[in-house]
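Some chains have been omitted; the remaining ones sit where they do in the full complex.
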Amino acid sequence: MSAPDIKQIISRLKELETSLYQKDFLLTWNQSAADLNAVLLTAECLEEMVRANISTRVFQAGLAVSNFRDKSTRTRFSFASASSLLGLTPHDFDESQSQVSHGETVRETANMISFLTEVIGIRDDMFIGEGHEYQQTVADAVEQGYKDGVLGQRPAIVNLQCDRDHPTQAMADLLHLQKTFGSLDALKGKKIAMTWAYSPSYGKPLSVPQGIIALMTRFGMNVVLAHPEGYDLVPEPLEAAARHAKQSKGSFSQVHSMEEAFKDADIVYPKSWAPLSVMKERTRLLRAKESAKLQSLEKEALENNAKFKSWECTEKMMKVTRGGKALYMHCLPADITDVSCKEGEVAATVFDRYRNPTYSEASHKLFVIAAMMMLTRFEKPAQVLADLHKKADRRRA
Amino acid sequence: MSAPDIKQIISRLKELETSLYQKDFLLTWNQSAADLNAVLLTAECLEEMVRANISTRVFQAGLAVSNFRDKSTRTRFSFASASSLLGLTPHDFDESQSQVSHGETVRETANMISFLTEVIGIRDDMFIGEGHEYQQTVADAVEQGYKDGVLGQRPAIVNLQCDRDHPTQAMADLLHLQKTFGSLDALKGKKIAMTWAYSPSYGKPLSVPQGIIALMTRFGMNVVLAHPEGYDLVPEPLEAAARHAKQSKGSFSQVHSMEEAFKDADIVYPKSWAPLSVMKERTRLLRAKESAKLQSLEKEALENNAKFKSWECTEKMMKVTRGGKALYMHCLPADITDVSCKEGEVAATVFDRYRNPTYSEASHKLFVIAAMMMLTRFEKPAQVLADLHKKADRRRA
């Protein structure tokens, strides 16, 4: 696929009627098709401008606040990079000492960190039923602060992973698919297998599979979700996936066999996650600080996982995909058999063959985040990009 | 109050003979009236330039170092925002491993972190008798390093709260009053009640009430300090308050009744703090690492606090203020009864009514810090601001 033309991208972006200005990016299924397209186009445009050594500095001052309520390397660096790319000063909010459980305090804190803040990125994926709620509470607080004149500008909340969705990952994955298959149109009718895979670890979030099924069903893909019985996901994205599949004339189905999901698949996404019931119980026990019970829960969950070691993306499993050549995807890091663990999600030879594609897949995230920043913070993002392109200041001397 | 005119602010600033260039901002009572005015005008100017989307980037490189020897959210974000606003790279100095108690080491460390540093902001409010001393030691060290040619520029030390004063808070509060009442002149003769209030917590710093009484007495206000017997403050700001009241033809008095202080007050500032004697004993015990005695001290102090639960800013208490409509102020976070605690400093309905004003009060701090940075680092700050205004580069595209 040849490098897309910057001017062309911008003129396509200009056509879109997006609704992101002065808003947040929390759940892909609450965004319009135009919004999603705008994120893809803006991300691509920024990628091409970086490649062409054109500065995309649109801010001369301002903070981009990150709030990681769970560990992160990839997303943390993507957020810092996106901030740097646009000229914002990244600043991490370590709330270890604040009373975040109290609505009143969230409201106050959200305002206190926002007086010169353009974006607040939040990762909150540990507690089922809480991550999205928290992000929405922060969004409501800064919306109110802006309306009340307390804030001079309205920071956008960007979901860096919650209990329901992981939109910066899913959108980066979508951009990866678009680039791999040539266009969004080319994705129509393609089969993607979002399947559970065995991992010797416990408590992995559900947001990636949820984000993938809810997003890919919008583009006419045939999305198959596969997992052992009991490894259920949160209902909301499942419902969104079913609805989207109908609308887009794609399909959404669920099976309990990795092999069935892989059959003739164009794309496979084998990845471990914890059952919803385990995550709910874990949330309850963490809240109750019942550490003994948490230990038994972990033990049970790992024992249950171990029943499904055959859910591995082996060479044999890859053979059943379309022409044996499905695109392997992963949000990284993958649990690679005999490399990062004894038995894992994927065989080493499979991963090795797709290592570079998965790295490229990850490379889009910073541009997706930067795109979300631009679209939420500028009323006419296409014009802003066009001005940058015309001015053509060098990013590096 | 209509938005002040940027040109007018700058021309007023140009008239002032300030002494802040190549100096520090440690205690308001050691600054001239012109210096204080210059901080207010520069802060206002920066606020207006941000509102007008004019870039205030005056540095293309350089560090703004922060050293928080106590927890901070508001001031931390204000400092980072101020740095970003002027183009400096904020960098936090985590000294957990260095030997700060030794003068020699402070001198060396101060130089080592300053080779490209324009500002060092320090919060050191835990130990009575030490915070200001430490800041002065750092200031002396960089002054010497600059004179000796070791440092190419002389970083300004900005007091982000010490045991004696909290000048960025007090100056932000003053700017809030100026904006609320229309001018500094309008503050003459106004009664402000800086009063202790009950809180179920212990060891709260004394620097806010000290900063308020020492600063507001300079502007012809009638300042009443109220607290239960025994909740004394450090002598130096008390003496400054008395001196200033005399000079400004305002007044300064102390009472032991919240109600008496609130009587006909135009402004009330009800806030908890620990008695000086408790803070001294706490300092001693912390130094001696006597944790058992620290626990009994905390218990006693909390029990003593509990005798004064009636010191709460209730609706009834507000009624005795001028027309029942005094301006409620707080440095935040407030201990709000039935919201953040069972019994606290202020009733929920009172706080709710003044929520937005207190948020706005807090919003000034970043501009006050940025103003201190500009005035200490530029010989002709009015000219620098005039150049920015004329150039009118956009802060955001």
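Letters A and B name the chains as they come in the text, with residue numbers starting at 1 for each one.
Heads up, the rule we're going with is that contacts are C-beta pairs under 8 Å (C-beta built on N, C-alpha and C of every residue); 3 or more make two chains touch, one makes a residue touch a chain.
The structure presented is a predicted model; accordingly, all values stated were derived computationally and were not measured.
Visitor: With 2 copies placed here, how many are in the full complex?
Guide: 3
One rule holds for everything that comes next: only the chains that are shown with their structure count from here on.
Visitor: Where on chain A is chain B touching in the complex?
Guide: 58-63, 65, 88-89, 91, 93, 95, 97-99, 102, 104-105, 108-109, 111-113, 115-118, 145, 148-152, 377-378, 384, 387-388
Visitor: Under the stated contact criterion, what part of chain B meets chain A in this complex?
Guide: Its residues touching chain A are 50-51, 55-57, 71, 73-74, 77-78, 80-81, 83-87, 89-90, 332-333, 336, 339-340, 356, 359-360, 362-363, 366, 393-397.
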